[in-house]
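A single protein chain has been omitted; all remaining protein chains appear in their positions.
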Amino acid sequence: MRTTINPLAELKSDTAEMITKSIKEWAEKEVMPYRHEIDDNFEMAERAMKKLFVDIGMQKLLVPESAGGAGLSFEELPPILYHSFSEIGKADAGIGFVLSALVASSASAIGSEVFDFMVDKLSSGFCRVSIVPPQFGNDDFRGFELAKAVEKGNKIRIKFYGRPLNSGFDADLFVVFCNYDGVSLAVLDGEEVERGEIVKTAGLNASRNCDVRIKAEVEKSRIIKGDAWKRLEIYLNLCLSSLCVGSAVDSCRIVGDWAEKRFIRGKPLKDNTVDAEVLGEVAKEAIEASMAAQFLAKSMLEDRSDDEIHTLSAITALKCSGAAFNVADRAMELMASQGYAREGLLEKQWRDAKSIAALLNQQHSLLELSERFFASKLWER
Amino acid sequence: MRTTINPLAELKSDTAEMITKSIKEWAEKEVMPYRHEIDDNFEMAERAMKKLFVDIGMQKLLVPESAGGAGLSFEELPPILYHSFSEIGKADAGIGFVLSALVASSASAIGSEVFDFMVDKLSSGFCRVSIVPPQFGNDDFRGFELAKAVEKGNKIRIKFYGRPLNSGFDADLFVVFCNYDGVSLAVLDGEEVERGEIVKTAGLNASRNCDVRIKAEVEKSRIIKGDAWKRLEIYLNLCLSSLCVGSAVDSCRIVGDWAEKRFIRGKPLKDNTVDAEVLGEVAKEAIEASMAAQFLAKSMLEDRSDDEIHTLSAITALKCSGAAFNVADRAMELMASQGYAREGLLEKQWRDAKSIAALLNQQHSLLELSERFFASKLWER
Amino acid sequence: MEFARIREFESPLERYLAEMIKDWGEKYVLPYRREFDEDWKEHRYVEPALEKLMVGYGFQMGVFPGEFGGWGIGNSDYFGSITARLMEEIGRYDTGIAVSVGVTFWPLFMITVKPHINYDLCAEFSELFARKKLTIAANAMTEPQGGSDIENLDELRGKTIRTTAVLDGDEWVINGHKLWPTNTGGMADLFGVVCTTKPGEADEKYFAYIYIPANLPGVKQGEPYRKAGMAADKNSDIWFDNVRVPKHYRAWGEGLDAKYFREIIATGCLGSAAMTLGAMENIYEILYEKCGELRYRGKPLKENTAVAAVLADIAAEIEVSRAAVYTYARMLDRPDIYGERYSAEMVARGRALKLKVCDACCDVARKAVDLLSHYGIDRSFDVEKHWRDVKMVQLWMGGRQLCQMDVARHFYDCKQL
Partner (left out) sequence: MEFARIREFESPLERYLAEMIKDWGEKYVLPYRREFDEDWKEHRYVEPALEKLMVGYGFQMGVFPGEFGGWGIGNSDYFGSITARLMEEIGRYDTGIAVSVGVTFWPLFMITVKPHINYDLCAEFSELFARKKLTIAANAMTEPQGGSDIENLDELRGKTIRTTAVLDGDEWVINGHKLWPTNTGGMADLFGVVCTTKPGEADEKYFAYIYIPANLPGVKQGEPYRKAGMAADKNSDIWFDNVRVPKHYRAWGEGLDAKYFREIIATGCLGSAAMTLGAMENIYEILYEKCGELRYRGKPLKENTAVAAVLADIAAEIEVSRAAVYTYARMLDRPDIYGERYSAEMVARGRALKLKVCDACCDVARKAVDLLSHYGIDRSFDVEKHWRDVKMVQLWMGGRQLCQMDVARHFYDCKQL
């Protein structure tokens, strides 16, 4: 047993086990042999993504069986996402990051008119979805700028300039937070979005991003109103949390191997208390993250308000991304240069985990928690 | 909703609700009106403890119904402990600390010969139990000194000098970790233990402690062998974790009230983002702790190995005690002098949480995790 | 061992004072320190120790210029360094006594530190402090309605001050209610009072700093508060009810009061950082001793590498903190090089120093408590005392958040904080 714990009883399922097994095989065949280079060579990541998304079918989890998908229900989803994203996180967090947006978007669209539009895309070959969340700018969405949506006859005109959360350069679909009837999601075809140059980033290289200019007119049916944006965030947070659990477990494994092989003062690192303490810390963080992510998945199977789960999911994602980073960071301290070298594999987890943590926008999330729990009035609307 | 979340479905129970209600009433009547003074006036704490332990019956949760107790089974216990200790933690962590040792000891003794001996004590009036864990010293128990147990005819002679975990000065029973047949627990009558002077401590004042000298000869039936010590630690960790969740929630409540009443820059504190961020942080920590403690309680209802639960419980207790301290500490930063003053109530939670965190011996626990997860060989046995 | 600092700036006076404090601390504080917590109200142990230092060793006259019988700390070229050293050395023994001494000097800095020495007031007040009797001052700032608003001079410019000073002929008539000043609860003989000559106005010319002897009619001190720690520092309410003082008791007058008051903030930050530095050093000394005695895994605690790592973090924190404290102290010593002590820059630097060093100290104390576990929370090991005491230092003078805003405002040129 190495920094993993048995999942909660309700999170065990045959389907989850089956999918996890496929992902394990995929990781061993498609990722592990190329892990040193995958960050420099996007084709490798893309090939691995295609296998995962299309062949294993992770992009069709929610696509109805009639359309060639797995047709999973909301009741089946949380355990499967917890397990599958944990597994992906052990291999390549960037790929999981790209997938998370697709899964979260599909989940948010179920039951809406636009779902069929998405299903078409999701069931016809390799597909990436980009999320365009509110961002630094003005005051529309709790202090963040939101895409503008204006009614124009039967259509809605969507306007936005800025940076998506992920895969802006490659996405086939864009799910855009916009100010229509409160906050809604607009689903755009990739062709409706003008893209800039690829932005180089610290990590998550499978997700190529760029600034985008949106100036589209779409049918009203392409808008998902109501709490869909919350559902999107809930599923995104679950996927990212689980991904980070996998990343933390992988970092623990890497540093554990090193601590066994590396000798200092005549003993393996792990038998020196100063190093053992760091190992204890990383194990603790990884387990804490796993407990939190499982708690979230389990809660989603229970009868709870969307608001409560939304809040729990935000807390869990912050916790897990922070944990994945801390584990990699402290592990690197133990491995010194070896952790910092590309061959060591650890440094990729370190860059990826930090990127996820940064994208979750800690400051802003904390302010939202303050609104939620303490009724702080921080934003005038 | 204020920094609390609905419990996991499996942790809801009518009994738990009933007990929680009694504890709430108890807190309102017996603790809240005296909270400012309770630390200076042990009689107040003792009176409140008597009500809680005897009248409400918290000391008899595990005592068979035939002996006037609640006769709870292991399956009922975790949810009840989670809820009741959370509730106690909102009122007085010190009292919960004293109770936790009693509950954990009873749980560890169930099924052993000594249980009847304990039941006698637990069912005949106000009773306190002190735990004597291994401590700074030598190498016997993973680097800690353990009481010496030597067979002498039909009896076992127990020798120890040092400091119990809690209530050493007042306890009617002592449960002593000793080196008999591996690690065992010896249950001693308070009269078999020689006590020193009361030690003044930073917090947890309901638990009066002292150094003790043990030089007792007891029947073999007073020894609980096998994994009982692990069970004791598991239950102790659950009680303390839940207690700390309650403490964190109470600190959130206190700072939340203040942040509403206190004006700065013409607005309530909570509407200034710099302060709101701190509120967000404390809410996050409190919820994280609650998730972890619930996860532990839920795990205890599942089919898991003692070892796994033991480890989870250690992680949870570290997490929750750390969280309770951080919440109080950051809340105090926001409340400034008002948080530091005795009237503010916060400072008591702050001292108590820190004391629990310190007593859990973080350094040592991390090294144990390292042994567990990375097979570090830190202690020669 | 001595932690890092530039030793070239240690003046002979500083060294001499430090030796006196050591002598005093070992004789008059350490034997009684563990009684202080219960002594918060009566000060049966605290007051004799304080009196010994202030009267017996003569510190009470320290800041006054030599011509009035003082030691001239205020007009020395080593004003900052000496102040830091005093607070550091007293802080080793008790941060509560340190703040009590510091806050006695504090209001006097307005009139005793060059280049702004008010000779008239020095002459008058030095007589009070020259008595062979413990004489204490207090700096009355905070008011009930608005926490850190008064220290927040750059933003609010005194707008929220409610303690009023009205000139009636040759006298100021003062009315108001102050909370939390150190050295109150019956201790203070002289107050330096922050008040306004025009309530509700955000203009520094209405900001007034006026001295009020505590024995005047209309001055009332409340009972000391009970706190988590810092028992040697008495805090309480003060009420001023139509208190009348001579017109010349206003420190400097329109505009200048606010200007020099910023120096009070700068020196307060230095003192706070220095006394927590002293507390850290004492924690280090205790750990040095106890981690050598307690055993774990068959070795002294400190010989276990996991423990040594924590001990090292603590030592390194002190090393860096001390260098920073004495760098700032030196910067205060040389306004010609670093700018006036009351300049926005020097105040912001002081805030930054206090922010970091107090955080470091709270962290060091927390780690030390954890490390010693059972003994960490034991009052007879003295570590938990420091842990409780120093938290107060982090909280006072407007607390962490105000410190942060002052630092951000200056270092990032923020305009709307």
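In this document, chain identifiers A, B and C correspond to the written order of the chains, with residue numbering beginning at 1 in each.
As a working rule, a contact is a pair of C-beta atoms (placed from the backbone, for glycine too) under 8 Å apart; a residue touches a chain by one contact, two chains touch by 3 or more.
The structure displayed is predicted, hence computed values, not measured ones.
Enquirer: Thinking of the whole complex, not just what is shown, which of A:35, A:148, A:163 or A:304 touches the missing chain?
Expert: Of these options, the touching residue for the absent chain is A:163.
Enquirer: In the whole complex, not just what's shown, which of C:50, C:141, C:287 or C:372 touches the removed chain?
Expert: Once the missing chain is taken into account, the touching residue is C:287.
Enquirer: Just name the one of C:311, C:347 or C:397 that touches the chain not displayed here.
Expert: If we include the chain that is not displayed, C:311 is the one touching it.
Enquirer: Which of C:160, C:321 or C:373 touches the chain that is not shown?
Expert: Spelled out, the listed residue whose C-beta touches the missing chain is C:321.
Enquirer: Could you list which residues of chain A touch the chain missing from the display?
Expert: Residues in contact with the chain left out: 135-139, 143-144, 163, 199-204, 262-265, 274-275, 278, 329, 332-334, 336-337, 339-343, 347, 350-351, 354-355, 357-359, 361-364, 366-367, 378-379.
Enquirer: Give me the chain B residues in contact with the hidden chain, please.
Expert: Against the left-out chain, chain B lists 272-277.
Enquirer: Residues on chain C that touch the omitted chain in the whole complex?
Expert: Chain C touches the missing chain through residues 1, 4-8, 284, 287-288, 291-292, 299, 302-303, 305, 308-309, 311-313, 315-317, 319-321, 323-324, 326-328, 330-331, 334, 337-338, 345, 349, 351-353, 355-357, 401, 403-417.
Going forward, only the chains that are shown with their structure count from here on.
Enquirer: If you average the Cα atoms per chain, which one ends up farthest from chain A?
Expert: Comparing chain centres, C lies farthest from chain A.
Enquirer: Just curious, how far off is chain B from chain A if you go by their C-alpha centres, in Å?
Expert: Chain centroid spacing, chain A to chain B, equals 37 Å.
Enquirer: What is the distance in Å between the mean C-alpha positions of chain B and chain C?
Expert: Roughly 38 Å separates the two chain centres.
Enquirer: I'd like to verify one number: the distance from the centre of chain A to the centre of chain C, where each centre is the average of its C-alpha atoms, in whole angstrom.
Expert: 50
Enquirer: What positions in chain A touch 2 or more of the other chains?
Expert: Within chain A, residues 273, 276-277 contact more than one other chain.
Enquirer: Could you tell me which residues belong to chain C and also touch two or more other chains?
Expert: Residue numbers touching two or more other chains: 297, 306-307.
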